[in-house]
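One protein chain omitted, others in place.
Order of writing sets the chain letters: A, B and C. Residues in each chain are counted from 1.
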Amino acid sequence: MAAVLRGSRNLWGRSLKHVDFTLVSSRSMASKTQVGFIGLGNMGKPMAKNLLKHGYPVIATDVFPESCKELQELGAQIVDNPAEVADQADRVVTMLPSNPSLSRLLTGYVPNGSLKVKKGSLLIDSSTIDPAVSKEMAVAAEKMGAVFMDAPVSGGVGAASSGKLTFMVGGVEEEFTAAQELLTCMGANVVYCGAVGTGQAAKICNNMLLAIGMIGTSETMNLGIRLGLDPKLLAKILNMSSGRCWSSDTYNPVPGVMEGVPSGNNYQGGFGTQLMAKDLGLAQTTATNTKTPVPLGSLAHQIYRMMCARGYASKDFSSVFQFLREDEENEGQ
Amino acid sequence: MAAVLRGSRNLWGRSLKHVDFTLVSSRSMASKTQVGFIGLGNMGKPMAKNLLKHGYPVIATDVFPESCKELQELGAQIVDNPAEVADQADRVVTMLPSNPSLSRLLTGYVPNGSLKVKKGSLLIDSSTIDPAVSKEMAVAAEKMGAVFMDAPVSGGVGAASSGKLTFMVGGVEEEFTAAQELLTCMGANVVYCGAVGTGQAAKICNNMLLAIGMIGTSETMNLGIRLGLDPKLLAKILNMSSGRCWSSDTYNPVPGVMEGVPSGNNYQGGFGTQLMAKDLGLAQTTATNTKTPVPLGSLAHQIYRMMCARGYASKDFSSVFQFLREDEENEGQ
Amino acid sequence: MAAVLRGSRNLWGRSLKHVDFTLVSSRSMASKTQVGFIGLGNMGKPMAKNLLKHGYPVIATDVFPESCKELQELGAQIVDNPAEVADQADRVVTMLPSNPSLSRLLTGYVPNGSLKVKKGSLLIDSSTIDPAVSKEMAVAAEKMGAVFMDAPVSGGVGAASSGKLTFMVGGVEEEFTAAQELLTCMGANVVYCGAVGTGQAAKICNNMLLAIGMIGTSETMNLGIRLGLDPKLLAKILNMSSGRCWSSDTYNPVPGVMEGVPSGNNYQGGFGTQLMAKDLGLAQTTATNTKTPVPLGSLAHQIYRMMCARGYASKDFSSVFQFLREDEENEGQ
Partner (left out) sequence: MAAVLRGSRNLWGRSLKHVDFTLVSSRSMASKTQVGFIGLGNMGKPMAKNLLKHGYPVIATDVFPESCKELQELGAQIVDNPAEVADQADRVVTMLPSNPSLSRLLTGYVPNGSLKVKKGSLLIDSSTIDPAVSKEMAVAAEKMGAVFMDAPVSGGVGAASSGKLTFMVGGVEEEFTAAQELLTCMGANVVYCGAVGTGQAAKICNNMLLAIGMIGTSETMNLGIRLGLDPKLLAKILNMSSGRCWSSDTYNPVPGVMEGVPSGNNYQGGFGTQLMAKDLGLAQTTATNTKTPVPLGSLAHQIYRMMCARGYASKDFSSVFQFLREDEENEGQ
């Protein structure tokens, strides 16, 4: 799929500013030299394992030493902090939970005020962050003669384990092949999105529309049920009509309508409401900064924020159906 | 498609209250006796023509006499008012623009306070109205020994002309076959939705989710473009991801992303903003009456209402992309 | 205050259509003849008692016979149904909980399809209903030679008991004095608002803005507290600045900021969330019918609807502060 998208890229006529790539010379792209990995949480650990599985030596670190044990047993070299990783590896992948952690990472990279990575390094950040931060990071990296690319993922822990993630990649086009070499070890789709930050932009845009679709589907299913429609029938009608969306046809939030989705399992597993609220916060921030009106995206953010306040933080984001549905015990009049 | 839905209907275990169908006796369902048609507007006229085409004698009326001419030339009998239609035909289809018109219709049906339709009549209403009104109408009809079914359509004037409408039908199940006989002359899909009012419910639900998806897609595309993404590439990424919806993959609101949609034709044609606002008003009313929270549906209603106030009433509803997009001449700072 | 408003009324130049008042002749406006009262609930009962207290003979009814006992002991004549009230009294006040009840009332008034009230009667409806229904009722009354006025109240059960309600009155201006005679027995302010329906309009408008102000104040206080502001200090700052509103300076929703308000009493008493949701539903319906965009009013409606679904139905409407505030036990991350 990535290939298809790359192949037709030139049709859209995007041009890239000239970048001096003579600096990018010391990195041995073809051979399997050591790859750095910073952040071994729920997502980072299986991703790093997939790098090992594909034969790449891995040098890794995490703020929680216990997170490193399994990887160490599998052969990875564990070091104390990001600066050590950056000192030894010329390709580094980061996978951190949120913006603040990235700034902590930068503090690691940047002791005494100057970014300290190897000249010619390739830094790939798979965290979901503000694209404006990605751009700042790219500027800082460029000053050191390194290249920074954003490569956030879609797909959860399952896809990370099975190596089926989708990567949305932003950064200079000339480096995409080098990034792709590593990313295909961890994902099924690697999509080039454009200049640095556009990977994040694509991720944020998708998740905002996903949230809108999910809440919209939940409201609609709830309304239909109250108007006397059978939920399975309503889902069928929507799915063959113009109301169709991923949340109605693939991840329906109403218990009993579909099998194998969190709504059938008391909204356990899946993509947590709190994580969705975080992504919507990023969408809101980027919209505010670019003066873009996003009325439904903004309201979706507020609804997921209210849900977090009411005990839904760790339930799957499709539990908005339950949140909106009147509890029988609460029923008024 | 209708057949598939009917076939699996019993699996969902809906039961119907007992209805005394001994009253429904005088109507000759199999033979091609005269069919009444009330409302010969943009939608009603091509629908009535399709009935004629299938060999049904038609007796029709409209408040605007000039709307009746073409049908008269094609062989239909034109009468002065709905009461005359109801007096002669034992099957009557109504296609009226909005609630007020239905009440006007009822005034026609109900001179001097009592519904005056033939005993055993089948009344099929294809207008989009409040399902609560459909239910009241059904009760009134039942008192006269007649049967009322709601059968709103999806698909516009084009589908009405080519006989490719989708009908969503609510009413007693025993009468569905009789309704289907007529509706298949005018539509490609005839879906049985349940008790009276559920046809309207399905229509309203679909259009509410459609509006949410369209505004959501417009916000998302606009945000992505401002963040530096190519619109065609963004649409591709959304459409292979969880943000996918009908508005992103079939009716994209961004000019240049798809061909053959109103966004490519300055938002001419298609489904007007004003009509969408009307359907969302119905959704809002039914949600209010059933105490159902519909936060995004409600905001979508308000946005389409604001658009009507700002000159978008007759543009296609995908013009919300244009409405949200900052005009260059309006750009601040 | 009512006098002030009446005095300056002509300045605004509203003209009234000519109404034939020769029909209004049999009613003895000055003397204390029997006054009908329909609906003896939490509000209606103390209102009727105040009429008795001012020396008016009262003839009353309610669907629940037990609601009538106290009034009977105080000397009121109790009858079985609205039709009997209308048959004997030429001035009738109605105080019913919601639209459906009014239609039930009309069924009482209108046995066998024709409104049956005394020629020249004055019908005053203090229920909060859709102004469009008030208008229909006025037309029906006019056909019988009677006059219908809408006179919804602000102020709760306490104000009803102490005779301190505010009445917002819509109807023909010539009848306002007659209505005022009765209403001043039950309220401290009687404000003439214009043609029939405008009393309801004023009530609905006020409550919609009240809801917006209350939710806005709650969000703002919550945000300020999280940003480190002392809630009492923040309230003081808002109240001397442009953020000031009734909900911030008179009915502050944050526990501990003010005394003698429901927020200081675990949101007991006051104006229930469910009643606010009902009034916002009316506002929504009138806005939909008049094609008026009310984005914040509409979202306020949805929020109160969600609160009803989450167990806040009988709490005071200022409990939205609690609803939005993150419970410590629910706090994520």
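In this section, a residue touches a chain if its C-beta (ideal position, glycine included) is under 8 Å from a C-beta of that chain, and two chains touch if they have at least 3 such contacts.
Just so it is clear, the structure is predicted and the values come from calculations on it, not from any experiment.
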Counting the whole assembly, list the visible chains that the omitted chain makes contact with.
A, B, C
Looking at C:S67, C:N222 or C:S319, which residue reaches the missing chain?
C:N222
Chain not shown: contacting residue from C:I38, C:L210 or C:V254
C:L210
Where A:Q72, A:T177, A:T250 or A:T288 are the choices, the one touching the absent chain is A:T288
Missing-chain contacts on chain B, rising order, are 274, 299, 306, 308-311, 313-314, 323-327, 329-333
For chain C, which residues reach the chain that was dropped from this view?
1, 5, 9, 12, 14, 131, 154, 166, 168, 189, 191, 193-195, 197-198, 200-202, 204-210, 212-213, 215-217, 219-224, 226-230, 232-234, 236-238, 240-248, 250-251, 283, 286-287, 290-297, 299-300, 303, 324, 326, 332
Touching the missing chain, which residues of chain A?
113, 277, 281, 284-285, 288-289, 291-295, 298-299, 301-303, 305-306, 308-309
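One rule holds for everything that comes next: only the chains that are shown with their structure count from here on.
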Maximum number of contact pairs occurs between chains A-B
Based only on mean CA positions, could you tell me how far chain A sits from chain B in angstrom?
40
Residues in chain B with touches to at least two other chains are numbered 291-295, 299, 303
